[in-house]
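One structure is given below, represented as structure tokens, and several questions about it will come after.
Every protein chain of the complex appears in place save one, which is left out.
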Amino acid sequence: MFRFLTAGESHGPGLTVIVEGVPAGVSLTEEYIATQLARRQRGYGRGGRMKIESDFAEIRGGVRLGETLGSPIAMWIENKDFANWTEAMAIAPPEGQVDRKANTRVVPGHADFPGALKYMAHDMRNVLERSSARETAARVAAGAVARRFLEELSISLHSQVVSIGEVEADVSLDADWDAVEASEARAADPATGEKFIAAIDAAKDARTTIGGVFQVVAKGVPVGLGSHIQWDRKLDGRIAQAMMSVNAVKGVEIGRGFANTRRPGRDVHDVVVPDPSDPRRFARRSNEAGGIEGGMSNGEPIVAYVAIKPIATMTDPLPSVDINTGEVMEAPYHRSDICQVPPACVIGEAMMALVLAHAALEKFGGDHINETRRNLAGYIASHQEFGGGAAAPGGE
Amino acid sequence: MFRFLTAGESHGPGLTVIVEGVPAGVSLTEEYIATQLARRQRGYGRGGRMKIESDFAEIRGGVRLGETLGSPIAMWIENKDFANWTEAMAIAPPEGQVDRKANTRVVPGHADFPGALKYMAHDMRNVLERSSARETAARVAAGAVARRFLEELSISLHSQVVSIGEVEADVSLDADWDAVEASEARAADPATGEKFIAAIDAAKDARTTIGGVFQVVAKGVPVGLGSHIQWDRKLDGRIAQAMMSVNAVKGVEIGRGFANTRRPGRDVHDVVVPDPSDPRRFARRSNEAGGIEGGMSNGEPIVAYVAIKPIATMTDPLPSVDINTGEVMEAPYHRSDICQVPPACVIGEAMMALVLAHAALEKFGGDHINETRRNLAGYIASHQEFGGGAAAPGGE
Amino acid sequence: MFRFLTAGESHGPGLTVIVEGVPAGVSLTEEYIATQLARRQRGYGRGGRMKIESDFAEIRGGVRLGETLGSPIAMWIENKDFANWTEAMAIAPPEGQVDRKANTRVVPGHADFPGALKYMAHDMRNVLERSSARETAARVAAGAVARRFLEELSISLHSQVVSIGEVEADVSLDADWDAVEASEARAADPATGEKFIAAIDAAKDARTTIGGVFQVVAKGVPVGLGSHIQWDRKLDGRIAQAMMSVNAVKGVEIGRGFANTRRPGRDVHDVVVPDPSDPRRFARRSNEAGGIEGGMSNGEPIVAYVAIKPIATMTDPLPSVDINTGEVMEAPYHRSDICQVPPACVIGEAMMALVLAHAALEKFGGDHINETRRNLAGYIASHQEFGGGAAAPGGE
Partner (left out) sequence: MFRFLTAGESHGPGLTVIVEGVPAGVSLTEEYIATQLARRQRGYGRGGRMKIESDFAEIRGGVRLGETLGSPIAMWIENKDFANWTEAMAIAPPEGQVDRKANTRVVPGHADFPGALKYMAHDMRNVLERSSARETAARVAAGAVARRFLEELSISLHSQVVSIGEVEADVSLDADWDAVEASEARAADPATGEKFIAAIDAAKDARTTIGGVFQVVAKGVPVGLGSHIQWDRKLDGRIAQAMMSVNAVKGVEIGRGFANTRRPGRDVHDVVVPDPSDPRRFARRSNEAGGIEGGMSNGEPIVAYVAIKPIATMTDPLPSVDINTGEVMEAPYHRSDICQVPPACVIGEAMMALVLAHAALEKFGGDHINETRRNLAGYIASHQEFGGGAAAPGGE
């Protein structure tokens, strides 16, 4: 059983993460996690806060002498900005009057309105502190743990920006991933990256915000993660939930799900053939299915496309209301980014990693990484029963 | 805690469903469920099996004298076709040789390939019997129970086809839903319905298959279902999982998630204003968010768009391989539909109903429907604390 | 993920069971399950109903040609007695007046009183139909599936009566289990069995009821099921929940937990020694821990003791009240048993099997029984790293 929880408010003391279920014996360091947190903090279009804070997750449980113990892994990401919020975000009850920095003006598109009514929050700060994108730092830390575990199973994760507004990239699953990492806009092609940046700049100049689409790719996933046998075991469903749960996400595809509705059946199914380089093995002519058939990984790269809406707070705010008085007024402008798509890629990778780690542990079990790997290896070897003695693809 | 499980193979004795968590005191009849099952069985483009079977779910637990008891609701949907499969799908071990009707040729796009390797199934019938779309009948039965419960909370569900292949409808949340129900293609506009049918016919003539997009709308959902506080409580994430878990679904949006990535932030957030018909209440100028902000329902209709891929089995099959020998051969053609989009609408409604029932019970609790309704009413009344004494919208 | 749900009322059409998570390739027949159901129906002190019905669970999903498919296993146990209840327990709403056989008089000790108030049931039949011990037939069917799976891992289960009222047996983990099965009172020693029967007869003559204690033993459990790392993973906690969830159970011990509180620490911990028969292996001098240390199986037999209260309905009923009027009157006498301890043994075995199957699948994974067994074998072999190259005990 793999599970994780996060806690903490955007301007509170910090973020707490518990990740449970990783086997013992996996090397894991704070530096490794910091590398992933830094990837989230890069990206063109990010606002001021990213410059204030360089996130660092301290490991506070579950790791000893550089290796996981099998026990729950606790992490703590201090909010350096809390120093400015010790009054408004104090844990303790106030002794006298405090400056609550109360939020009473609704930002349409945020959790403000439904959160106020659900939680009876007359100060919507009580809601938005938790619904803030700050929480995604905790997810990236959790995802880094999952990613480290997946590396032990030879599974790797990548992501790139597919579009910003109306500007589209020509993406490939065999992108130059180093180039992507080097790009502020997470584009493999520098010319495309420049167009992305121009689109973000244009939105800024227009005092609006801009969204886009990104792609997450998982390679080396063995065939057979997830299952067709019950609705909530399907791997695609679990990926869809994980992605849609990220702030600002409004759409998820496995493969190019929407575009493929326009093509004939003949063109969107991935023909199985003998592997040209080894006729005793199977291969695919295409990967329109995005690596998942019948709710299970099929040995091809898993490919998800994720739609990110434009950010809701703008320097030229939308009209709005005061939640308590009903008075019409402008929505507030919180210090904010213009475009979340490049950093959202990294969050998407984290969520993919968490789903795959969960699914891999369900299938392979194991309490020490050697046990999990031994079980995986035995499974892969069992594929030789198929295809006339050939090993079918998956995980190699 | 609301939960449901389904069981049963496509050509086995039948489908079993357990739905647990519905409060006591809800009227529920087999006829009500049959009406929903019949909706799934209609729809242009369906193949032969729909004509064989008229599904009927017998209630076998959890209901007495026409009312739910609060105990788990069991349903049984007999497979009338089982009579033809008593040998190949026998439960008991065979005494001699049997005609297994074994499937060894891979259908690309189905669960066949990953399922064979995952479950060591040299006869892929062991996989495809469960991964078949037949299982969605069980989901519609489960969803009918959820739907009946939601009606008690004044929540209603609709669906319509948005596109078939390249043919698009101009859909509205205020569609003439009776017209939709009357349409074989689930189109409110008869002319569009004819175009949909023409597209399906053309696919059939071309010996291929065709996909599309549908929309599910939930009206009357009170503000505040789901939550922003943890990744797996977000209502949009849970809807995404539920939809993506349906056979042939490859994409999910809340609102028009992908198209909205192309529009400026200013245009995709839903301005809150005093309700023109009652200035003490709030209203929205639009519903681009699809009724969900911050992972919570916001009082507007919930709107999901779902992409359905073209069916994988075709009268002119794709090339494929034998899973056991590796030999190259044509994929098999199972008796099948040309287009699943119209019936998938009904399955999508069922999944939406199941998610909303779960979320409503989490928020309102209650073991008798009167208790759940009393809790809901008290909550709605509490909104009068906001907006200057106005009741905010939600559920009325 | 292993899980199971049951549904169905005591006098309704029947009981429905879904068991999910058993790997493919396990032989399973209705006869095997029937054998377990029959064990539950034996036992001295059982009332009339057991003579009416010989339970039979039809498999209706998840099994083909005598082997599990990996998909959810559905079972149906028809209630033969339903023929006498088609009016009072009808599913459909009544057309006119019906004889509801309403229960309005509270039986103290049953679910009647809390169930009436919780579910707003003015006819407590709505509650007691589900809270009846009849539901345990469904658990035994589910447990039979788990047991069959555990046999594939060389895990076996036994149970015996430890005491009836004040009569105590001298139980051993190496009891003659065939003698236990042959005994109406589930006693290995015939003389003890006669004393048990005499105690039950005496209770009957006194127009009262009688309880007792039973023991469940699981042998061959590999070391390391369950985990110390989080409260809800501890194997002993999960066994305790499973046992306490059975009707009439009011106490659970792992080993002789209560009696051992009276002994010095020196005497209740199980010394580890080199195995006298093979000095390269470990053995224990005793098993006071009941096979669980730190929430994990330790390779010794798992031993649970379970306390069963005397049955609540008596031929000479207790005083009580009418739930609707408050009027004082006698509690009703439902046809009932005198003593549930012997059949409860079998239910206890079923619950133990379900917990162990769950825990084994968490640790070893696997979607075909060959995979689960291969993973288990690899794990057992890994113990040779310990004890100076000796294989430590567990599962052999």
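When the chains are written out, they are named A, B and C in that same order, and each has its own residue count from 1.
Definition applied: contacts are C-beta pairs under 8 Å (C-beta built on N, C-alpha and C of every residue); 3 or more make two chains touch, one makes a residue touch a chain.
Because the structure is a prediction, the values reported are computed rather than measured.
Just so you know, the chain we are not showing touches A, B, C across the whole complex.
Of the listed residues B:R42, B:K80, B:R100 or B:R233, the one in contact with the hidden chain in the full complex is B:R233.
Checked against the hidden chain, the listed residues C:Q41, C:S156 or C:S382 yield one contact partner: C:S382. Only one of C:K309, C:H334 or C:R373 touches the chain withheld from this view, namely C:K309.
What chain A contributes to its contact with the hidden chain is residues 3, 5-9, 12-16, 18, 20, 23-25, 27, 29-30, 58-67, 69-74, 76, 89-94, 98, 100, 118-121, 125-127, 129-130, 367-368, 370-371. Not every partner is drawn; the one left out touches chain C at residues 5-6, 106, 108-118, 120, 122, 127, 130-131, 139, 163, 165-166, 203, 206, 208-213, 223-224, 227-232, 234, 236-246, 249-255, 257-258, 260-266, 268-274, 279-280, 282, 284, 289-290, 293-299, 305, 307-312, 314, 316, 318-321, 323-328, 351, 363, 382-383, 385-388, 390, 392, 394.
Contacts to the hidden chain, counted on chain B, fall at residues 1, 20, 70-72, 224, 227, 229-230, 233, 361-367, 370-371, 374-375, 378-379, 382.
Operating definition for what follows: only the chains that are shown with their structure count from here on.
Over half of the residue numbers at the interface between copies chain A and chain C are found on both sides, making the touching surfaces mostly the same. Centroid to centroid, with C-alpha atoms defining each point, chain B and chain C lie 37 Å apart. Chain A and chain C have Cα centroids lying 43 Å from one another. Listed for chain B are residues 5-6, 118, 120, 127, 130, each touching two or more other chains.
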